[in-house]
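Mind looking over this structure? Questions follow.
A single protein chain has been removed from this complex, and every other one stays in its place.
Let's turn to subunit A:
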Amino acid sequence: MIVVDIIVAGLILGGLYATVALGLTLQYGVARIMNLAYGEFIVAAAFGAWWLFTANAISPLAGLVVIVPLAFLANWLIYHLLLMPLVRRARSREVLEGDSILFTFGLLFVMQGVMLSLFGGQLYSYSYLLVPIDVIGTTVSANRLIAFAFAIVIGLGLYLVLTRTRAGTAMRAVAVDPRSARLVGIDVPRMSALAFALGGALCAAAGVLISMFLTFSASGGVLFTMKALIVVIMGGVGSLLGTLVAGLLLGLAEVATARLIDPGLTLAVNFAIFLAVLLVRPTGLFGRPSS
């Protein structure tokens, strides 16, 4: 049942990629902060989950309840205290994007340094729910399956927030056109701060979920930033659906390549798909053409 193997494993890996990228979609798509320290936030959350689990015997799923709100608060503060001056002086989105890249590039090293001094350079990992589970004839580990289920819940929750609530609609308006959003009475800076903080909370949730089955270290954040960037850009900046589709597509392609051709070609295939999408649709799968 090679096909079932590939589809199940591909969806689960793709779901993981999409989860990792969701937060960046909000931060970049709405708040226009190209957060290069994104992976460091993921790793920080993973450390949080690790600490709760190994030192306090709190399961990572329960840890979400603590870590996610904390991350929301921390990101909200970061936006208000550190990013606001950049937002105020930026004359256009492009300027803000450039400034935020420089700022978060610095933030990356600060966070990495703090984590290195706290945890050292070792690899961290713990085993939680490492139990084989049979899914329509193929075996999947319980921790990945649960992470996938949580990712679906989180993604769905975010979709509902964005489409069914006033704040969500306002955020989408800011993503599409901040100037016009202002004209209809939307408090753009407030919405941007909210989107950045919400993105940070999602990022932390992803960090907690992947810590259940991936090895991480204080200096390993860049890898997550890269994956998230590819998914976000391929899906179309600011598009939730795009992030989801791009994540799943990459996951399926990676698993199929590993199984049918050679695991050595997974990276090549991933980047080939990325390039092909950008050649055909420069703004990504679901991106709006810039005016």
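One rule holds in what follows: contacts are C-beta pairs under 8 Å (C-beta built on N, C-alpha and C of every residue); 3 or more make two chains touch, one makes a residue touch a chain; residues count from 1.
Throughout what follows, contacts and distances are computed from a predicted model.
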Matching the hidden chain's UniProt record against "Spore coat protein JB", "Urease accessory protein UreD", "Chemotaxis protein CheA" or "Branched-chain amino acid transport system substrate-binding protein" returns "Branched-chain amino acid transport system substrate-binding protein"
Contact residue for the chain not shown (choose from A:P69, A:P85 or A:G120):
A:G120
Per the definition of touch given earlier, which of A:L130, A:L156 or A:V176 contacts the omitted chain?
A:L130
Looking at the whole complex, which of A:R32, A:R144 or A:R172 touches the chain that is not displayed?
A:R144
Residues of subunit A touching the missing chain are 5-6, 9, 13, 16, 54, 112, 116, 120-132, 139-144, 213-215, 217-220, 223, 251, 254-255, 258-259, 262-264, 266-267
